[in-house]
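Sharing a structure below in structure tokens format, with a few things to ask.
Left out: one protein chain. Kept in place: all the others.
For chain A:
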Amino acid sequence: MSVLLDIRDLVVEFPPAHGDGPGGAARVLHHVDLRVGRGESVGIVGESGCGKSMTALAAMGLLPVSADVAGSIVLDGAELTGLGDGAMSRIRGRRMGMVFQEPMSALNPVRTIGDQVAEGLRLHFRLPPGEALERAVALLERVGLPSNRFSPALYPHQLSGGQRQRVVIAIALACGPDLLIADEPTTALDVTIQSQILDLIAEVTAEEGMALLMISHDLGVIAETTDRMLVMYAGTVVEEGPTTEVFAHMAHPYTRGLFAAMPARGLIGGGRRLATIPGQVPDPRAPRVGCPFAPRCPRARERCRIDTPAADPFGPGHTVRCFYPGREEHAA
């Protein structure tokens, strides 16, 4: 499988702003490596603020202007870092599409859905408005909004959350990108709608041979939709491997903590309290010594607070950044 998106040694920092109090630059990504093969679906999982969305935004070139970016982002052999906004605009939407978390606010309230789906086609393929609208209607149909029930002349506020997310997906698909980035696409939706949207994303990416980068805090979502997964903690990839392999042999204590914190299905009202991971994510402005997870880690030892673990192989295609990986909570 040839590599489509190749992110190497990505470091993202925000310089201290006025009135931020003491502290240096906030480093939100620490030497992140991420590879997505053509047609492959890769998941990034982690809690809020772990840098998973930042990674996606960096790939799209959509980080705030104040961010300092170092490292390399290569899409299909072409380096993206250092490209101007104009050059980046020709890639966004055309080569990479993005689905956002909030379908309520990701659509412009004053423009019709047909218009919003069509505009990518007009922009990137210079299609005449009539033809673009025709294709938009076909795209809306493709994502489950047939034109006999959902006129392209509808406004976003006339649709439900799930229907709006379908429109957002249609926009992302419009130009047939090689890579679809979905940033928490189901988080804002009803549970009953979530699996429909996930199925839709899985179905269209598989049919078009599109690569998928799925970002979620929900291990269930990652398990359902991805071939390979990365677990991020405090701006670092702590575990990476084929999804089935990682689920079968969780090596990093943080991954195990995330898994334990998932509400078990069918146990609602069963009296079991949800497990939590004690402590808080470290301050991104603080200088980093040792393993970032050490302060919250049940297995942490002296060495964890001094040295930073490297990504070591753990199983087939499976790497982990931990000195004491594995199943046992009280390993030697």
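Annotations for the structure displayed:
Here is the rule we use: a residue touches a chain if its C-beta (ideal position, glycine included) is under 8 Å from a C-beta of that chain, and two chains touch if they have at least 3 such contacts; residues count from 1.
Definition applied: contacts and distances are computed from a predicted model.
Taking the options "Ubiquinone biosynthesis O-methyltransferase", "RNA polymerase sigma factor SigX", "ABC transporter permease" or "Oxidoreductase" in turn, only "ABC transporter permease" matches the UniProt protein name of the chain that is not displayed. Screening A:F100, A:Y233, A:Y254 or A:F293 for touch with the missing chain picks out A:F100. Only one of the listed residues, A:V3, A:L83 or A:L123, touches the absent chain: A:L123. Of the options A:L4, A:A58, A:I171 or A:I277, the residue whose C-beta touches the omitted chain is A:I171. Think of the hidden chain as still there; on chain A it touches residues 60, 62, 65, 85-86, 89-94, 96-98, 100, 102, 105-111, 119-120, 123-124, 155, 157, 168, 171-172, 174-175.
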